[in-house]
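Before any comments, here is the structure.
With one protein chain withheld, the remaining protein chains of the complex are depicted in position.
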Amino acid sequence: MGSTVTASCTIQSNRCGGLDGEEIQITWRLDSESMSGSQHKSVEGAEVSNLTISHFNRTRAKLWCYVVWNGTPQRIGMAEIHAGYPPSKPENLTCMMNLSKNSLTCRWDPGLDGHLPARVTLKISQEVIPDCIPQGGQNYCTIPRRSLQLYQKMDIWVSVQNALGTAESEHLCIDPMDVAKLDPPVLKSIQSVPFQTDCVSVAWEVAPTSSHIEQQCELRYRTHEDPGWTLTHHCGFLFGTDYRFQMRCRRVTAMGYWSEWSPGWNFITHE
Amino acid sequence: MGSTVTASCTIQSNRCGGLDGEEIQITWRLDSESMSGSQHKSVEGAEVSNLTISHFNRTRAKLWCYVVWNGTPQRIGMAEIHAGYPPSKPENLTCMMNLSKNSLTCRWDPGLDGHLPARVTLKISQEVIPDCIPQGGQNYCTIPRRSLQLYQKMDIWVSVQNALGTAESEHLCIDPMDVAKLDPPVLKSIQSVPFQTDCVSVAWEVAPTSSHIEQQCELRYRTHEDPGWTLTHHCGFLFGTDYRFQMRCRRVTAMGYWSEWSPGWNFITHE
Partner (left out) sequence: PLAEFSGDQDFQQFLQKDLEYIRKIKGDVAQVQELVCTTLQLCNEEELMLVKQKLGISQAPLDQCHSKTFQDACFSQIRDGLQIYHGHLALLLQLLPAHSSLVDALQLDVSNLSTNIQQQMEDLGGLNTVTYPKAEGQDTLPSLSSDFDKQAGGFIILANFKRFLETSLRALRHLTL
C-alpha cells in the first residue's frame, strides 16, 4: 500500500480483426475512474500504453484497458490489484483448557490488518499433530482432545502468512492441564455454626470433570441490598439476614484459571 | 411375540475348574425374574437344564444361566431375546415436490410396530439412484434433486425389513413435477373497478420458482369480524369495508398441490 503501480497494455492491431488500419487510442479505468497512460508504437509495430499510479491507496481495485472500436469503448484487458502490508506479529497468545469439552482454546491479538488474504494457523510443536486453522478470520482456535498430549509440555504459536511475508507470535510452552479452567463446584448445604453464631459451615462438591485435581475454593456472599459480592472466610455474618452464597475453585498450585462462580445458594442466618 | 421360547444350559463340570465333583444346581433369570428349568445329566455326564417360557410377551429380555459356586450364584451364560412381529405393509404413500428446495419428500403410514430392529427404505425404480434412508425412524424421506429425473415418471415405493420378514407399500408412479407444491404468489395491487363498484381488480406475480408453470389461482378475503375466509371471483364486496386478501395458485391441470396462501393484502373498498 502506498507504493507505485505500473501497468502496460499492448495491441497488435494486425492480429486483431476489425482494428486493422484503424487509429488506435488506448485508455484506462481504475475501477470506474478514468486514467490516461502514455501511448507509443513498439518496434514490432504494436501500440503500447504505459500507466503509472503513484501512492496506490486502495486495498483492492480492478484496472481495465480499453480501445475504442466502432465508436464504443471495448474492454480488452483487466488486472486485479491487491495492496496491503506484510502481516504484523500476533501478540498476547494465551490458551485455556476446557475440562468439560476436553479441548484447548488459544486466543491472540492479530495486530494491524494487512489488508491482504492471509493464512493464519495455530501451530503445535509435535509435527504429527495437524495445525489448527481458525474459522473465518477469527482470532482463536480450538485444538481437539485427540491432538493434545495431557500432562506434557506443548510448544504452541501463531503463524500469519500473506503475499508480502510471514509473522510469528511468541511461542507458548504449556501443559494443557496447567492452563485448565475448572468447572464450578456445587454448593450442597450452608448452616450456622452452633457456638460461633456469626459463622457458617459450608458443604460443597467439586465438579466431576475436575474431581481428580487438588483445588482451593473461595466463597463469596451478598445480601439483596449489597451492591457487590464480598469474599469471606465463613465468619462475620449478621443475624437474621438473607444472604446469597457462591463458590469458585482453582488448582491448589494456583496454575490455570478460577472456575466460574457456582450457582447461588440462599441462606438466612438465624436471629 | 406370544410364542414359546426354549433354552438349555449345559455345564461340563470336568472342564470347569472349581466345579469338579461339586453338586451342580443350575438356575435361570429372565432379566431380574428368577425361573426354574428341568435339570438332568446328559449321556456325556454333563449337567443340562432346559427352560421353556410359553407366551413370551416381552419385546426384549436377557436370559441368564447361573450355577452356585463357593456360595455365590455365578453367571455362566446369557442369551439376548428380541421378540416381535413381521413388518406390516406401509400405507398411504404420497410425495410432494418442493420447488424452492428442489427436492421430493415422500410420506407414509408405517402400520403396526414390529418391535424389532427394522430397515426402512424408500426405493426408486432407477437402480442407479440410491435408496432414500429416513432418519431415525421417521416416516418420511426427502430425495435430493440429483436423484430425481424431472418430467419423467418415477416408480417409488417403501420397503420395510426386519428379522421376521419384509413388507412393501403400493408403488407410486409419478413425475415429480406433477406433484409439485407451488410457492405462493405475491399480491401487487388491489383496486376497485370504476363501474362495477362492488368488484375489485387484482394484480399479482407468481413465485419465481414456478413462473414457468401454467397456473390457476384463487383469491380469498375476510374482514376482521369474519370467522373464516371466503373464496371470491373478484366481485360481491361491500362498500367502505376493510378487507384482507390472500391468493394461492396451482397447476392449471389441477395436478400437484395448491401453494400456501400468499402474504395478506389489506384493502378498504370505497364508500
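Think of it as A and B in the order they're written, each chain with its own count starting at 1.
Keep this in mind: contacts are C-beta pairs under 8 Å (C-beta built on N, C-alpha and C of every residue); 3 or more make two chains touch, one makes a residue touch a chain.
Note that the structure is predicted; figures quoted are calculated from it, not measured.
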Contact with the hidden chain (one of B:T4, B:T72 or B:Q135): B:T72
Given A:M78, A:I133 or A:L150, the one touching the chain that is not displayed: A:L150
Contact partner of the left-out chain, one of A:D109, A:D131, A:D175 or A:E218: A:D175
Which residue of A:S13, A:T59 or A:N102 touches the chain not shown here: A:N102
Residues in chain A touching the chain absent from view: 102, 145-146, 149-152, 175, 177, 208, 211-214
Hidden partner chain, residues of chain B it touches: 16-19, 31, 62, 66-67, 69-70, 72-80
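One rule holds in what follows: only the chains that are shown with their structure count from here on.
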Separation of chain A from chain B, taking each centre as the mean of its C-alpha atoms, in whole Å: 44
